[in-house]
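The complex appears here minus one protein chain, its other protein chains still in place.
After this line comes chain A, so read on.
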Amino acid sequence: MSIIDKTDAVLEPRAEDFDGPLLEVRDLHVEFHTRDGVAKAVNGVNYTVDAGETLAVLGESGSGKSVTAQAIMGILDMPPGRISKGEIMFRGQDLLKLTEEERRRIRGRRIAMIFQDALSSLNPVLSVGYQLGEMFRVHQGLSKKDAKAKAIEMMDRVKIPAAAARVNDYPHQFSGGMRQRIMIAMALALEPDLIIADEPTTALDVTVQAQVMDLLAELQREYRMGLILITHDLGVVADVADKIAVMYAGRIVERAPVHELYKSPAHPYTKGLLDSIPRLDQKGQELYAIKGLPPNLTRIPSGCAFNPRCPKAQDICRTDVPPLHPVTAADGTELVGRASACHFWKETING
């Protein structure tokens, strides 16, 4: 295990002078070459995250939300994956143009990731203290002893009771919620600028989920980090996000500040998702269900990828890919931060 040089000039100044967005993904395309053909997992994704902001990326399995995150982190399996196009600007620097060695310095220190399944993301044969301390040993060159002290400090910070006594325990000795806290501690260890949380609470029970999300939000405020929250749970998103990007078949189909998305969705897919949540006044009635299945990524439908499942689909939807239109209110005033990739967004937003 080599120690990453801590006195590294390229990225070390915390770049306070840079005033663009913290992270900007531009026209990202990712494809996977499989035996059944080329699966186009991400097809032109654009989003930005500012410091202290929470962006929720919402989508079903296969919508490309995790692949986008892996591309940002630089942990995409290549091959079979391939980034065919696009830029990932982190503080004004294109991550995709960096060498592997330069990316390693960013990974963990500036951009960190929290994974869904803490049990399988932690190494079962190493103690949690050792795994947490690895961040400090590798990135900052601390000694084993100092790293362990730091690890205890981090465990305290994520509110693991009796951290000093548990630092030598192994992952299986912790409960699911505690394991997820260790994942959070690991991600926060070097106080990164951006955290990517990929379904951080999906595997947890609701009461524990609330604890973990609260902790994450609190620490995010404290460190003023950017957070990309990847999830399929509309409830979690409503609770913590500032803005939302809804993905479908590798594209962003709608982008909006959180309050407006729930109030007036501008894409039929978002509308369908919101309508399919059981509501009190609908008890005993049939739930609204989006018909059909998400598309196979090796054979994405022509035109709008959602057209075979869309109740509003017309001929134009089958031939023309809708660009991400900026959305305006009924009287023509611009709605800040809103966009919809639907030919008929006007009709959708107005009823």
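Worth a mention:
Throughout what follows, contacts are C-beta pairs under 8 Å (C-beta built on N, C-alpha and C of every residue); 3 or more make two chains touch, one makes a residue touch a chain; residues count from 1.
The working rule: contacts and distances are computed from a predicted model.
The listed options are "Dipeptide ABC transporter ATP-binding protein", "Metallophosphoesterase family protein", "Cbb3-type cytochrome c oxidase subunit I" or "Universal stress protein", and the UniProt record of the chain not shown names that protein "Dipeptide ABC transporter ATP-binding protein".
The chain that is not drawn here is touched, among residues A:236, A:252 or A:317, by A:236.
When the missing chain is restored to the complex, the residue among A:33, A:259 or A:318 that touches it is A:259.
When you scan A:51, A:274 or A:335 for touch with the missing chain, the hit is A:274.
Against the chain not displayed here, chain A makes contact via residues 60-61, 175-178, 205-211, 213-214, 232-239, 241, 258-259, 262, 272-274, 276-278, 280, 282-283, 286-291, 293-294.
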